[in-house]
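See structure below.
Note that one protein chain is taken out, while the other chains of the complex remain in position.
Chain lettering (A, B and C) follows the sequence in which the chains are written, and residue indices restart at 1 in each chain.
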Amino acid sequence: MSVLLEFSMTPIGKGEGVSKYVSRSIDIISKSGLEYRANPMGTVIEGDWDEAFAVVKKCFQRMQKDCNRISTNVKIDYRKGAKHRITGKIESVEKRLGRKVKK
Amino acid sequence: MSVLLEFSMTPIGKGEGVSKYVSRSIDIISKSGLEYRANPMGTVIEGDWDEAFAVVKKCFQRMQKDCNRISTNVKIDYRKGAKHRITGKIESVEKRLGRKVKK
Amino acid sequence: MSVLLEFSMTPIGKGEGVSKYVSRSIDIISKSGLEYRANPMGTVIEGDWDEAFAVVKKCFQRMQKDCNRISTNVKIDYRKGAKHRITGKIESVEKRLGRKVKK
Partner (left out) sequence: MSVLLEFSMTPIGKGEGVSKYVSRSIDIISKSGLEYRANPMGTVIEGDWDEAFAVVKKCFQRMQKDCNRISTNVKIDYRKGAKHRITGKIESVEKRLGRKVKK
């Protein structure tokens, strides 16, 4: 059951700048083998439910090593039988609009 | 690693009213053995990361049986060593305010 | 256009414990005149779109006074013509299940 999953994970109490911690998550994601796209508010990955959540958990366990409080948001979009939605959903919007949008 | 996890899970394309599907999730949650609190926008559960996500997955798999598109939101709050936060967080706010709040 | 709106607002970089800041938000909400319910992961309010977002903005402006980075999540559920959903949605689930759930 392939899903699109977007998540963001932020340490609370490690200062205002958190890119050090976010970079480690994106490093884990980019090496996971799953398709992903980073955006300014989170990262979208596509894969099986278990595969996708294994990546989220791996990022969490890495952050847990030096962060005592962590806030995480996960949004999942499942559509039966659909694939390649990480690019397909925006392409479908562009087709309707008859023009490219900023990505 | 105990976490507070709030989630909501909604079928897309099964009509405007979805309480039939939400009820099944809350039935699963209430029988999971984990502490939970239902609110008008989701359900909060407290437990280990794996236990909590196992409940989310169980709800998802039940919904998948008759729903082709499902939208899910999960928010996780982890704080090292903290327990009984499902009641403790609001109690802490009430203590600060010196009065009860509506729950 | 009445909506159900759940939100949480957290300062980033003010330490691990944030109940001081959350308490101020719940104080503002409870004095807003709108129906609300606090839960361990956020607060649900019911009201017109503009009224509800005015409360969110007021909490934000208060937090901005002494917090340089703020993370906010807002979830809105709109259903045409529906009212008293802050209690009605869970009642509808309880009716289907034939029993009370923990709130």
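Everything that follows uses one rule, which is that a contact is a pair of C-beta atoms (placed from the backbone, for glycine too) under 8 Å apart; a residue touches a chain by one contact, two chains touch by 3 or more.
These numbers were taken from a predicted model, which means no experiment stands behind them.
When the full complex is taken into account, the listed residue touching the unshown chain is B:G13, out of B:G13, B:G81 or B:G98.
For subunit B, the residues in touch with the chain missing from this view are 10, 12-18, 68-69, 71, 73.
For subunit A, the list of residues touching the undisplayed chain reads 4, 6, 8, 16, 19-20, 22-23, 26-27, 30, 36-42, 44, 73, 75, 77, 79, 85-87, 89-90, 92-93, 96-97, 101-103.
One chain is missing from the display, and on subunit C it is touched by residues 1, 49, 53, 57, 60, 64, 68-81.
Going forward, only the chains that are shown with their structure count from here on.
The mean-CA centres of subunit A and subunit B are about 21 angstrom from one another, to the nearest whole unit. Centres computed as Cα averages put subunit A at a distance of 25 Å from subunit C. Separating the centre of subunit B from that of subunit C, both taken as means of CA atoms, is a distance of 16 Å.
Counting partners per residue, subunit A has 68-69, 71, 73 as the residues that reach two or more other chains.
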